[in-house]
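Only a portion of the chains appears, each positioned as in the full assembly.
Naming follows writing order (A, B, C and D), and every chain is counted from residue 1.
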Amino acid sequence: MSRIQIEGLTRRFGAVTAVDHVDLDVPDGDFLVLLGPSGCGKSTLLRMLAGLTPPSAGRILLDGRDITATPPRDRDLAMVFQSYALYPHLTVARNIGFPLRARRRPRPEVASRTETVARVLGLEELLHRRPRELSGGQRQRVALARALVRDPGAFLLDEPLSNLDATLRTATRAELTELHRRLGSTFVHVTHDQVEAMTMATRIAVLNAGRLEQVGTAAQVYDEPASVFVAGFLGSPAMGLLPGRIEHVEGSLRVLAPDVDIPLGGPDPEDAGREVVLGIRAEHLLLVEPTAAPRPGAALLRGTVRLVENLGSEEVAHCLVGDARLPVRGPRPLGLAAGDPVTLTTAPERVHLFDPASGRRLVRRPASAGTAAVSTHVPDLSAVSPS
Amino acid sequence: APTASAVARAPELAPGQEVSIVLESYNFGQAGAWSDTFTALLDTFHQQHPTITVTAQKPQGNSSNPANDTVSSVQAQLATGAPPDVAQLGFSDLDFTVNQLGAKPLDDLVGADAVAANYEDGHPFAPKARTLGDYNGKTYGIPFVFSTPVLFYNAGLFRQAGLDPATPPTTWDEVKAAGQRIAQATGKDGAYVDCVTETAKDWCLQSVIRSNGGRVISEDRTRLEFADPPAVEAVTMLQDLVTSGAAPKLTQQQAVEGFARGDLGMILESSALQGTFTKGAQGGGWELRGTGVPAFTGKPVVPTNSGAALFVLSADPAKQRAAWELIRFLTSEEAYVQISSRIGYLPLRTGLVDDPAGLQDWAAKNPLVRTNLQQMDPMEPWVSFPGNDYLQIRDGMMQAVEQVVLQGADPQATLSAAADRQAALLPAGG
Amino acid sequence: MAVIAGRAAALERAAPADEPVGTHSRTRAVVGHLALGTLGVLCAFPIYWLYATSLRAPQDIYSLAPLPWPLSAQSYVDAFRVLDVGGLLLNTTVMAVLIALGQLLTGLLAAYAFAAWEFRGKSLLYLAFVATWLVPFQVTMLPNYVLLSQLGVLNTIAGVVLPSLCTALGVILLRQHVQAFPTELLEAARLDGRGSWSTLWTVVVPNLRPALAALGILLFVNAWNEYFWPALVLQRSNAVLQLGLRSFMGTEGNDWGPMMATAGMACLPVLVLYLVLQRQIVNGFVRSGLK
Amino acid sequence: MDAPAPVAVRAVPPPSRSARLRRAGRSLVPYLYLAPGLVLLGIWVYRPLVQTGQLSFFSWNLLPTTPMVPVGFENYERLFTLPEFGTSIWRTVVLVLGLLPFTVVVPVAVGLLARRVRGRAAVIYQALVFAPLLIAPVAGAAVWQWLLDPRSGAINQVLGTTTNWLQEPGPAQLAIIVITGWHVLGFAVLVVAAGLAGISDDYAGAAALDGATPGQVTRWITLPLLSPTLVFLVLMTVLLSAQWSFPLIDTLTNGGPAGATTNVYYLLWDYGFHSFDAGLGAAAGVIFFAGFGVIAAALVALSDRVTFHDN
């Protein structure tokens, strides 16, 4: 039951800066998911929290206490390693009981708590096996059991599901979420799988190249990505992005690009001429009957289908609009085939705008006095370092 | 049983007949005087016998003292079917050399007359030396180099301890007293008797035991006698030297180096080491002197000889003849003059030391040689043990002695146990 | 590939800079320095003594003073006078290189066979290699000597080299290396059209280079220091450096000064070789994950 | 619905002759790679071993002139009744036990300590420890002779003793052990370093997080995981100790004083090359081979039970 605060945490390996001045506040009971591509510094950040890698700069507070220099064993944390790090020479039972024995708890207590945890995770049958005699999923549960057996202040989980196949992964995901609900402990969970992030997190922190891109709930991160990177990283298929330009046309602002014309609403001449990156999620693009006459003032995108992917329940059509690829998603069958011309529309409020130079999100200010203005703004990012 | 009683006479070499032979000597190969002298001698020989080519080699093997490798080296080469033609082998190995290594009886090879003539050629061989290479009445090896035990002492330490270097100890009691004195007065070591370790072999021990009227093996060589009372008494005396503090517990090498360094008062050693000691004395600034084997009070001293003889192992008549020529040359006056003057070895043609054309000058400058010469008369041969296991017997005996002398084991019990055990190894079965 | 990269990463993480917080305390470091320093000095002292002795003047040879003073090169002069040091160096190098290469090659081929194939009698054959450790030198010495004499290579470098061309150590260590090699690479090469022979040379060897180099140097050092077998075979000539030592041993005791000088010169090349290549040796050896 | 592609199920024809030949040729390939090594070992190790086995049933002194006398098991009987044989086995055991600290304990300590020091220092220490391996045994032995001099050798001066290390049975054995240990320490350190590097740091990290002290991590995690390496070293020590110490014994003590440093290996040498009792020596060699073979097999079997591979 702990709050974790990170201030200006940095770690360099020689020339590489693996974690770059990260500020983060994880309240007690949070399920924080660290999300990001491979090599972005997730594991390094987690290892610094655990005390396994000393930071190059910055500090870590646990419930307000500075633990930057505290050795791992004195931090009240439990960690599940990406590789599980089960002790290969110990049986499952002794693996699970290890943290208690290391703390010199009496034998009967160790035995009874090991048994309890094993029962909860369905490991009773396996207590006398060694790790090498377990399947991937079983190993993962043993690693979890070893963390759970001692009721720590917070759990650190480093890609604990990455080695599981899809079915097992779904099941374990649900199990972990339920566990969090029941225990109410703080969880910090590392992954590069966005489905995992979306389904489990109370909050998501997106890392890119060692820097924090955005922190927020799953909905915030998905619905209001703070940057092109976040927008492109989350969602499957990823958000379609294309360069455009804001123009003042006939008294209203519109985003224009080859074969694209999207109204933005109220007029604000200030923004006219601004270059932007336009982002639309696959599920927010709707097919327009090619024969139907375009509704005046509606968003309009024209393109060609390059490829249709069948996801089982749905289909994704990858369309070429101008030079950019836009994925369109809908219930199967979409009725499209490669080569078909398509006309698409979308709700203007579903369109994300980004600054092409910085990549940050552009937010339309609430139209006061009848005008809507676009400005660089980072929502919900109070914790993001001003870099 | 002695083999090869009938070996055909090796014919004289035809003029111009090219022969090449191999000489194996443990004195060869060490950088310094020996190698240089040997090389010079072989050059001379080649000039005298242009048709005979001699290749010299040292025994194969890896002991730091190549003399320990002689027999195994010859044996290994015999196994390949190509033994050296002439080999310098120790007297301790005589039995094995004759019976197993197949040394050729020179009496058959070139005739007893020729052998005898060689001994008489020029200054004659010391009489005692002539028969050292004989076995069952036949001459197999011509003695080449040997020494008797010499009690070297450090005159400087004698003086420091208040002893008179001019009257060195002549009995073991005196050795003990002098040794104790030196140890107490100088803090250095007293007297080391190099007869008590396996490394030293048993030549010097035989001398000590025989000086007390004992033997290590009966004269007919069928019974081990080193656990008999005279021998045990002698060994007990040696043990007493150590327990009384007169003698240090050292390995042979330590003792030799200690003495060379000037850290040891007396050492009973072979004169082969004289060169080493002389060099050490020059470096360390002390004076080297020597005297004969100490006696047991009231008993005559019996020195024994160390050293080696030259044997012919070749089976090829031409090589045998060439080998004989080489042996004759190496034991000639000319050779001994070289060997003695350049290396310091005892000339077995003892008359040379009185010959102004020979070694008279050298002998005058090296008074130590006299000690050895004097001991030639009472000298008895170094007796070899019989059979294939002769070395096991010898080493077993020496180990027992070492245990007694240096490690304080009970003399009688230890020696008896060893004698009982080794008896089984005698060819007759004991 | 993945395996190799993984290993490299594990090594990097083992670098001292990345260790858990609080494990690096000053006292722990001091204790470490003290213990290792003491051990290092103890280990190196005899080597110092060797060189110290070789630099003493001949009359000080028996001296036991810790510093060789006054310095004298006399022992080296003597050694050079007696020995053809250049020739010996050349011979020894030839011998050691041939032996090391031979052991490396036979070891590599055997290790490749063990690691890349399943075949009948595999474990038995592996045992046949390992079991050579159980055969004492003394047992093989004389029969081999006789054979060499029949081959007519006694007193030649070939006689020294021939019986030493294969060693269990090379096979054991190399098998570990080759086994750690990702099988996919071998299979990819087969699919890409390479036979096993060219796979060995175009895929396995280039990737095992650090390990091969490290092991090669170990074997080279071993061969360089070989004394017993050359002493037996090269009876007539002291054709290699270690045997040069024999020139200063004899019945009348040893000639310590030149002997130490020769020993010092004999050790020098491998010492220098080691100092120059230490990182490669250690890394090549360690990275193999010998377990 | 996809129309099923009906496959006419034919009887699988037997492979043709040439295919069989080719297959046989391919299965020969690994043996070809093994051939050079096997042939060499066959010639230079196993041929002599077989000859030795035969010789052990004869009484012979190796000389072509003397006949080989078949004696059945007499050589073996003699060997087992010889008191030296028993004591030499005992001394071998002492030697092996004495060397284990140098091949196992100290290298592990060095491996663990080396983690505490950083940077170049660790490299330098390692170089120093490794250096003795580079010195030829004969040269090393010569130097130690000096250091062990009873009067003014460095060892006695440092320890303040007057022990004659090479002349007293106990100390001589100790000296042989220490000098042999000095020689092989570097190699063992290298092996342990390799073993330690093979253990993922995650285990130590996990254990630290689980609350284990550094000592506990070492005892409970690192050492058990290092066990395969340790077994390798123990095996090597048991099998090779006698061989490692041989040149030193031969140079320094010749098996003395009074046989106090004569182990089975040296005894074998002594019988074979000093006593010219080739049959007895051969019998000793065979027993040596078989005995150490059994010990090695037992060790390997044991190690399978006690070691844990990190996989």
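Assume a contact is a pair of C-beta atoms (placed from the backbone, for glycine too) under 8 Å apart; a residue touches a chain by one contact, two chains touch by 3 or more.
Small disclaimer: the values here were computed from a predicted structure and weren't measured.
Per chain type, the number of copies found in the complete complex of this structure file is summed up as A x2, B x1, C x1, D x1.
The rule we apply is simple: only the chains that are shown with their structure count from here on.
With steps allowed only between chains in touch, the distance from chain A over to chain B comes to 2. A count of C-beta contacts for the chain pairs A-D and B-C puts B-C on top. Set against the Cα centre of chain D, the chain with the most distant centre is A. Chain B and chain D have Cα centroids separated by 40 Å. Remark: chain C and chain D have CA centroids separated by 16 Å (rounded to whole angstrom).
For chain A, residues touching at least two other chains, in rising order: 51-52, 71-72.
Annotation for chain D: residues 62, 138, 149, 200, 205, 208, 247, 273, 309-310 touch two or more other chains. If touching chains are joined by edges, the resulting network of the protein chains shown has some other shape, matching none of path, cycle, star or complete graph. Across the whole structure, chains are in contact as follows: A-C, A-D, B-C, B-D, C-D.
In the complex of the two chains, the chain D residues touching chain A come out as 200, 202-203, 205-213, 216, 220-221, 224-225, 227, 308-311. Every residue of chain A that touches chain C in the complex is listed here, in rising order: 13, 51-54, 68-72, 74. Interface residues of chain C, counted against chain B in their complex, comprise 58-62, 78, 82-83, 142, 145-146, 149-150, 154, 227-228, 231-233, 235-236, 238, 246-255, 258.
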